[in-house]
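See structure below.
What you see is the complex with one protein chain gone and the rest in place.
For chain A:
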Amino acid sequence: MLLLTCPYCGVAAEETELAPGGEAHLARVGPEGTDDAFHAYLFEKENPRGVHFERWRHAMGCGKWFHAARCTVTLEVFGTYPAQTTEPPEHIRAAISAKRPGWTWRDLA
């Protein structure tokens, strides 16, 4: 069972109260992008064994989108944070580094 704490309403929401939204921090490729860049944006998603960043929505609760950093192997949650950011905040990265020294994800480390 996965429990994620919604950063907006503070509820430690059980997975069935949430809707998954896929990989976090994707930069949209618009009409000016190349075919290769657009293809990568649409289809080349991270699917790591370990540290991962995802979007979730508190669909059955306050309705807000938020971000979660977790481990796909152990389901350990490193933290959740608001959607109004383009990259994981420092305290989330520090929490991951404490548990998984040397972690990498895309161009983050």
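The rule we apply is simple: a residue touches a chain if its C-beta (ideal position, glycine included) is under 8 Å from a C-beta of that chain, and two chains touch if they have at least 3 such contacts; residues count from 1.
We adopt the following convention: contacts and distances are computed from a predicted model.
Given the options "Putative mRNA 3-end processing factor", "Sarcosine oxidase subunit gamma", "Iron-sulfur cluster assembly ATPase protein SufC" or "4Fe-4S ferredoxin-type domain-containing protein", which would UniProt use as the protein name of the unshown chain?
This omitted chain is identified in its UniProt record as "Sarcosine oxidase subunit gamma".
Kindly note down the residues of chain A that lie in touch with the hidden chain.
Listed in rising order, the touching residues are 8-11, 13-14, 16-17, 59-64.
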